[in-house]
Structure formats: structure tokens, C-alpha cells
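In this view, the complex is presented without one of its protein chains, the others remaining in place.
Chain nomenclature is as follows: A and B, assigned in order of appearance, with residue numbering initiated at 1 for each chain independently.
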Amino acid sequence: MADYKKTIGIEIHTELKTKTKIFSNSINGYGKTANSNVNVIDLGYPGTLPTLNMEVIRLALKAALLLNCEINKEMHFDRKNYFYPDNPKNYQITQFETPIGVNGYVEIEVNGEKKKIRIHDIHIEEDTCKSIHYKNHSFLDFNRAGVPLVEIVTEADMHSAEEAMAYVEKLRELFLYADISDCKIEEGSMRCDVNISVSKTAELGTRAEIKNIGSISNVGRAIEKEAARQINLLESGREVEFATYRYDEKNDQTIIMRVKEAGNDYRYFPEPDIPYVVIDDELIEEVRSTIPMLASVRREKYIEAGISLLNANKIIQNRTLSNYLNKFLDSGIDLVIASNILLGDISAYLNRTDLELDDTKLTDAKFIDVVNKLSSGDLNSKVFKEILDDVMEKEQSLDEIISSKGIKIISDPTALKKIIEEVLAENTTSVNDYKNGNTRAIKYLMGQIMKQTKGSASPELVNKLLEEELSK
Amino acid sequence: MGDKLTREEVLHVARLARINLTEEEIEKYQFQLKKLLDDVDKIKEVKLDSNDKLIAPVDEKTVCREDEAGEMLEPEEIMKNVPVSNGNFVEVPVMINE
Partner (left out) sequence: MSKYLDLSILEINGLLKEKKIKPLDLVLEAFDRIERNSDLNAFITLDREQAIATAKELEGKEVDNLLFGIPIAVKDNIVTKDLRTTCASHILDNFIPIYDATVVKKIKEKNMIIIGKTNMDEFAMGSTSQTSYFGAPHNPWDHNKVAGGSSGGSAACISARLVPLALGSDTGGSIRQPSSYCGIVGMKPTYGRVSRYGLVAFGSSLDQIGPMTRNVYENALLLNILCGRDDYDLTSSHRDVEDFTRLIGEDIKGMKIAVPNFFVSDIVSAEVLNKLNEVLDLLKKNGATVDYIDIDYIDNAVTLYQIIAMGEASSNLARFDGVRYGYSVENPVGIDELYSRTRGEGFGEEVKRRIMVGSYLLSGENAKTYYTKALQIREAIRKSFLKAFEKYDLIIGPNATTTAYNLGEGLDDPLKTFLDDILVIPVNMAGLPGMNVPMGFGKGHLPIGLQIIGNRFDEAKMYKLAAFVEKELNLELDPREVR
């Protein structure tokens, strides 16, 4: 059965991170009492009309630019007509004829191989209301009605579960980084529908749509399961039905929801209540300038600066830290040390105090000073730990903090050399042990030197000088 | 063709529009809808020089609103008009599709 080829297309709905809804100025927010973030527009009251939230246009445009789409500079909206209780007007305002972006692509990497997934279009639409089902009734909460969404539709360019997962992960990373959406798949702010078919020939098979898959790993599992089910059907001489499924995580299987009617009759027509929206070059440039450096670019730059892949990934996962580190990319400071203290002592401090970097007294100048002093040996990690709270909490400069603590740092190599020579002279046994190949003896010698300097010497500098002395 | 739609055709559009019809209405609409649809068919014959279309007679482009919150309703106010409510929720017969 290995000769069956999977063909996969993905539709992703993502809620946009705005303060208010797309067509009304009620709040876009979760966790509130049912039907409390609602006004007459969200309820589809007679006589109400849509307004249009500029932030939605900005975020959708940002997304379209990230997906390398052509922008529809004169766009309108369309009505998609269907009766359903979660659809307050019984039509959804969406974009059908003039989606904000078309013909884009996203680059993914699977097993070291890069591949472009083509984006058919990205369009703007409104979310439906939420419904809870109990026995023979459904209960409607309109808080979600009118929350802004973008829907991203790929071409059927993926051929494995890995590619599909890589695509969803990539899209998530892009949107998170650009602050377009919080992309919480589990909470439903990002929703994946997967279309999949299998075929032995160049002709595509009948596809099934798996709706609303709840996590990226389930995207992979659902694809494998559905492909296996379809292959099984075909092998036993039966046909795949054009239908909609959902993925049941508990039993690891796809379950049929409804057989698709041939050509859903959505009776699309242009929305007369919203005149043409013009996206001019000025707006495009304004929005483009708000796109932050992407994760993949960050990773490349960090690794170029000598940061380990592990640490680079750790920093990228924390966008605040990463944005902070990026401020110093061209400052000439040692980025390895900078990343180490950000991930180490500074992160620990922030966790302990429940503060954000912005809330502390760590100025850019102070941070540069810390990194440079650590690098030159004018400060050592032990002392840094001791003065960390002051660095983070006091207005004072680093020098002021160090001197006010009565800490003296010996960074004069001549002075240190003298102490080292004295220690070596007093510990000839250890020196000989080292020279005879017992490298651990150097640790003892280090300890003795640090004792003599009362911890005021930079361990890195001492280590360097010591090795020089011993190799004489 | 004839001068009336079939019963099935009337029932199909009634279904699209979610309108329940009595037997008497079905019969009446078979003739009336046919008459209306024949009339709008005239449009097929019209020849045009341009494909430009007019969605709404508005010269100005959309001016969007900034992302600022306005007033919202209290759930109690909403429920005053709701035919069947349950606490803060609007209640309907179960949605069969999902």
C-alpha cells in the first residue's frame, strides 16, 4: 500500500488579536459571562449595520504580507447565506470575490528539505457564536459572534502528515511572532480543517474533510488514520465518500459528521453595506514596518553569533527575551554571554519576582555594561549573582552598585599574576600532579587563588592566567 | 415549460428560504413564481458594452473605525426579546448537524 500518494490541503481559521469585534465595537474577549460582550449588531438586530475595525484590516494585511500574498488593493466583502443558529444574521460576512491576499506561499522544512506550500488565499470574516448542546437543546452565547477571523487556504500541496504538521507549526510561529493572533489551537482561537485524499495515479481521489482538529499532533494522527481508512476502502473495492469528518482523539479515529451536498448553495453576493475598502501603498508600507524579525531569521542570527542551537531555540520561545536580545545584535557585545545571563540569572529573577523585563531598572546601558564587564573579567558570575537584585531594582549604575557593595574586582593581570605565582610556589605538589597529567589538580589551585583574592577576581581571567603559568 | 413551476421546484426554493408552505400556498406559488421568474428572464437578452458593476451607489471609500470599545448590552436586556431563554443563554432546539 505504499504506492498510495496522500494529497493534503489545509484551511486554517485564526482569530485576530484585536480589542473589539470586526463589525461592531463590543469587546473581543473570552472567559466572560455568557452574552455579556454583545451589542445589537452582534445579535443581528433588525436595522443594524456593520462598521469595520481598522485593526482587523491591519492584522489581516500583515498576515497576507507574511504569507507572501498579492494584495487586493480594492476589496469588498460578500455575504455567505446559510441558516444556522450560531450565525446571527443567517448570513456570514466574509470575502469571496476579493480576498485581501491571494497567490502566496509559506516555506516549510521537513527532514532538512525545504518546500514551498502555496497559499490560495487569505480572507477576512466574522466568527459565529458559541453553542453548548445539552439533551435536545442548544444554548447560544453570542460573545464570540463577530470576533474577527482570517481564513488561510492552501493549495493541495502537502503529501505527508509531517508536511502538514510542519505547515501548521510554521503558520502558528509566523502569526505568534507577528502578534496577529494568540494561536491557541486547544482553546479554539486557531482551528484547522484538513482536506485529504489518496490515489495511486496522478488523478486525485475523492477527498474527505476533517474539521476542527484540536492540536498539531492530532493533525498528523488524523491524517494517518484517515489515509489508512481511505486506502482500506479502496483496497476492498469500495469508494471514498465526499464527506465531513471529525477526529476523535480518544479512540484515534475519524468519525463522519455529514455527507456533503453536491455544491453547497451559499448564495454568495457582494455585501452592499460595506463599500470598497482601499489598501494603498502607504498602508502596506506602514503595516510592513510593524512586522518583527521572524523566528527563523532570529535563529540564524543567534547561531551566527555563536549561541548554541539549544539556547537559540530557548530564547526564541520567549519573545520578550528574544526582542530584548535583538536590541543588542549590532552593539558589538558578546551575545553568547548576553544570552547566557538572559536565560540564566535574569530569567530566574523574573520568575522569582513575577516581573517583566520592562518593569525592572535594567537599562540597555546597564545591560551592555554587565555583559562587557563579564566578558573582560571586570565582573564575574559569582559577583553578578550577588548584585543581581540591585542591578534589577536600583537606579544606580553598575559601577555604583559594585562599589557600594564594597566589592573590589581584581582585573589587573599583573596583580593577579603575583598572587598566582605565590600560590603556585606554596603548592608545588599540586603543580607537579598537574604536570604529570592530573588535570583535576588545577581545580584545587583555582580554589586557592580565589581564596587569596577573596572571590574578587574573575574566575575566567584567573583560569586563563593560571593555565598560562602552568604551561611555562 | 408551461405557465407554472413544478411542485418540487416551489418546495426547493421554499426550502432554500426556510419557509413552510401550506398546500394552498404551494399551488398558488407554482403560478406566481413562474410569472415572476419569466419576467426577470428578460435580463438575459440585454447587451452591454462594459462589465463594470455597481454594488451600491456610493462614491466614497470605506472609512474604518479605530479599535476602541463601545457600550454593550446587559444579558437581561437581550433576553427580554428572546422567545426562549435559559439564564444568560438563548435556547433553541438542538442543532442537528454537529
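Remarks
Please note the rule applied: a residue touches a chain if its C-beta (ideal position, glycine included) is under 8 Å from a C-beta of that chain, and two chains touch if they have at least 3 such contacts.
Since the structure is predicted, the reported quantities are computational estimates derived from the model, not experimental observations.
For the chain missing from the display, the contacting residue among A:Thr51, A:Asn143, A:Ser181 or A:Ser458 is A:Thr51, taking the whole complex into account.
Looking at A:Ile274, A:Ala295, A:Leu379 or A:Val423, the residue that reaches the missing chain in the full complex is A:Ile274.
Across the interface with the omitted chain, chain B contributes residues 10, 13-14, 16-22, 25, 28-29, 32-33, 35-37, 39-40, 42-44, 46, 48-60, 62-63, 65, 73, 77-78, 80-84, 90, 92-96. Counting the whole complex, the residues of chain A in touch with the unshown chain are 40, 43-52, 79, 81, 83, 85, 88-91, 138, 140, 263, 265, 267-270, 272-275.
Note that in this section only the chains that are shown with their structure count from here on.
Per-chain CA centroids place chain A at a distance of 41 Å from chain B.
Chain B makes touch with chain A in their complex at residues 16, 18, 55-56, 58, 60-62, 64-75, 78-79, 86-95, 97-98.
For chain A in complex with chain B, the residues that touch the partner chain are 18-20, 24-27, 33-40, 43, 51-57, 76, 83-86, 131-133, 135-142, 257-258, 265, 267, 270-278.
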